[in-house]
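To start, I am sharing the structure in question, which I have written as structure tokens.
All protein chains of the complex are present and in place, except for one that has been dropped.
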Amino acid sequence: MKCFDVAVIGAGVVGCAVARELSRYSLSICVLEKELDVACGNSGRNTGMLHAGFTYRPGSLKAECAVEGNREFDQVAEELDIPFKRTGKLVVGFDEKDRKNILKYKVIGEENGVRGMEMIDKKRLNEIDPNAGGEFAMYVPSSGILDPMQYTIALAENACMNGAEFLFDHRVLEIERRDERYIIHTPAEDVSVRWVFNCAGMYASQISEMLGYPNYPVKGFKGEYYVLDKKAGKEMKIPIYPAPNDKGGFSTHATPTVDGNVLVGPDSYVVEESEDYKVTKEHMDGLFEDGRKVFKEMKREYFIRNFSGIRWKRYDPETGAILDFMLEADEKNPCTVNLVGIESPGITCALPLARRAVAKLVEKEHPAVNESFNPRRKGIRRFLDMSLEEKEQAVKENPDYGEVICRCETVTRAEILQAVHNPLGVCTVTGIKNRTRATMGRCQGGYCETRITDLIQKEIGISEDQIRYSRKNSYMFTGKVRDEK
Amino acid sequence: MRQADAVIIGGGPAGLAAAVELYHKGITDILILERESSLGGILKQCIHDGFGLSRFGETLSGPEYAQRFIDQVEELKIPYITDATVIRLTGDKKVYAASREGIIEIQAKAVMLAMGCRERTRGAISIPGERPAGVWTAGVAQSYINLQNKMVGREVVILGSGDIGMIMARRMTLEGAHVQAVFELQPYASGLPRNIEQCLRDYDIPLYLSHTVTDILGKDRLEGVVVSQVDEKLQPVPGTEKTYHCDTLILSVGLIPENELSLEAGVTLDDRSKGAVVDENYQTDVEGIFAAGNVLHVHDLVDFVSMEAEKLADAMARYIREGGLPPCELDIKTDGNVTHTIPQKVSGKKSFRLAMRVRRPMKDGAIEITQDGKTVKRYKFKKALPAEMIQIPVEAEKLNGEAPLEVNVIC
């Protein structure tokens, strides 16, 4: 049986942030993940917004962590070498009711310590973004955009290079307390640890119960998205949200991504099933109609893909009220840290939450500091982002940079090979995609997917019937057309 | 910076045919840039026969058809570079390509766009459902099966009656897969009648018109699809859902000219064809940049791609020799029965070949080309299908150089 000091359950953004923060100490760490890669759940299924923190109840963990996470993110992005743009955000309004609802958030934001928010008139609005609708707006300079997938991967890779071990395809079935240790049963193997961090996202309540905490009631709010072509994103520089409704909710909006696409969505509806990520005609039609109101370039010819995510919110069954993030470490369940109901703004809050979670362990046993900890991680250098001279130089140093595999996103063989040999050992097609953007463009892999599967096969040395698309049983091929035999 | 009279972007059927024809017209300073490791383009994976009847008077497979042109390119020693992906084209005809040897930079006198087209995807048509493995466009499945020796599935449903989808229905059946049915959203097939006959009927594969996939089932590998009938507005009819258990869904739902480089160079595209707006010389609105083949408009037959490219080469050779071509300022307007025309602009002083498609199947009608209210050409047809490209020669002596032309379908 493998033994570790700590097991982190779940390789979403929070689990990976916890693993990374734990790796600052001399601890043996494993991350148990049921899927074949990080960020397979809702960490990779959201808008990729670095929230400012003006919508959360003052004094709440959400508010505290969002503001903290927002302030530090330039440094985080630099350390982890991930794309990030502090674009700011516009919340636009048309009438006095809108103004009233926007101002409510301005007051909350100021109380939470969000800096630089200001009400701006139409003239300023047009200066910031001539394509924005609305008569006035609240300008929030601290909001930003990032790629939540790249961010989670970066956290995980940084944790990994600092010693954390990622165990994929390890779904936690049962946790047993034995001789001051926790024996975690998974279909792959049993793992013995002293500490358990529950970062299981949508399954956090089940893990919570396994650890001796309550099975907290959670409710799933699903949202669907459209991804639009970069052509649509050409003119879009800043996320534009419509004024909140009287209940404080935002309807469908359009957001630029760090790569230059546009996301339209999410809408919001309640679902039961943990991983009901299917997209539906009803909601796609709704997004198209609502999206057109806020984003003029919402045209069918720009459709690239749809996806959905579910925000699993903790709520009070008596009143129905949505509750704050739960972060607890109860001595009744020794050496456990329980994180439940971590939903939006989970990306923004991941590192602040991780620090608070890790502090529970540090306060209790004062582990030695990991002297060789390195907070910096290098990402895959993108050919697309290089100047002509840099491209020339990159090809000279590594001819694989001269071989374009994905035409739409101009991803080269060098990048694909780095992704295939990623530190976490992920080798699904989706894994390569999330690390390089190959297949993410308008042809959706029509040109490059066959080349990527070929490279995976040759580099990893597996037969075609072992190549997987994304999930455990997502085998792509039934075998060869013509066999040697 | 390296110089060339003619740079051809893409070594598929259009690029190859143009190169050979340019050479025969006396332009020998040519460079073909091809992103793959060998010439031939999409024909390499089109191993079925039926190519070449119009161009060569015999029926060949795709690779054989391509080889006829490749052999000529080799024989004439026309320069080409494979494994070179053009990453940028400017309006003043500078071409930048990435290759393992470095970034290739060329100043061309004239550029031919010959990048072909791409397939419309699931995302482009917003098919609802889960996202399992086992959903492929027909061309990707074709590449896996015919080039990579990878079998994509065993129980197959096909959405869209495009030619590649039907050809893959037959191909997969021959390789032991079971193709349950082909579903088509429109009330008519989008591929050629002979493919319905020899790819579907021959193998007892049913074709259901006015049907579409309304759900995709399975989180890991595809487990099934839900298919619904659609009404006249192409909207699914509730209550008509039927589940087909399958591990593979093949999409053959249309092709889109691949014009990202053209746009960067400032070429104006036609919203209808998704290709460049060109004149009778196949010149775009950026002087010296020409386009033909599937990058210009999606063809039904490769033979017509080659022939179009050869016509382009004639004009391009003249452009290179004379430093310009006479202006073409007359628009070709169409009625609602015509999807688009090639060319979209003419001089009115030169004979040209009008290529077009009708928007819906029609019988016993005529296509009338008029100028100033006068009939220039009347082309009668027994049947006209959206699947088929119609080509009509228009003679210069019938035209005047002043008024726009109109194309109307009378039915």
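The first chain written gets the first letter, and so on, giving A and B; residue counts start at 1 in each chain.
Definition applied: contacts are C-beta pairs under 8 Å (C-beta built on N, C-alpha and C of every residue); 3 or more make two chains touch, one makes a residue touch a chain.
In this text, contacts and distances are computed from a predicted model.
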The chain missing from this complex carries, among "CxxC motif-containing protein", "Lactate utilization protein C", "Energy-coupling factor transporter ATPase" or "NADH-quinone oxidoreductase subunit N", the UniProt name "CxxC motif-containing protein"
Which of A:Ile310, A:Ile347, A:Ala438 or A:Val481 touches the missing chain? It is A:Val481
Answer key for B:Leu301, B:Ala317 or B:Ile369 versus the chain not shown reads B:Leu301
Touch rule applied to chain A and the missing chain gives residues 481-484
Absent-chain interface residues of chain B come out as 44, 47-50, 53-54, 59-61, 63-64, 67, 145-149, 171, 174-175, 192-194, 196-198, 202, 300-301, 383, 388
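Keep this in mind: only the chains that are shown with their structure count from here on.
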In whole angstrom, the CA-centroid distance of chain A from chain B equals 39
Residue positions on chain B within touch of chain A in the complex are 35, 83, 85, 87, 96, 98-103, 118-119, 121-126, 128-134, 137, 139-140, 143-145, 147-154, 175, 214-216, 219-221, 236, 247, 258, 260, 263
Chain B partner, complex, touching residues on chain A are 227, 231, 275, 277-281, 284, 301, 303-307, 383, 388, 391-392, 395-396, 399-404, 407-408, 410, 412, 442-447, 449-450, 453-454, 464, 468-482
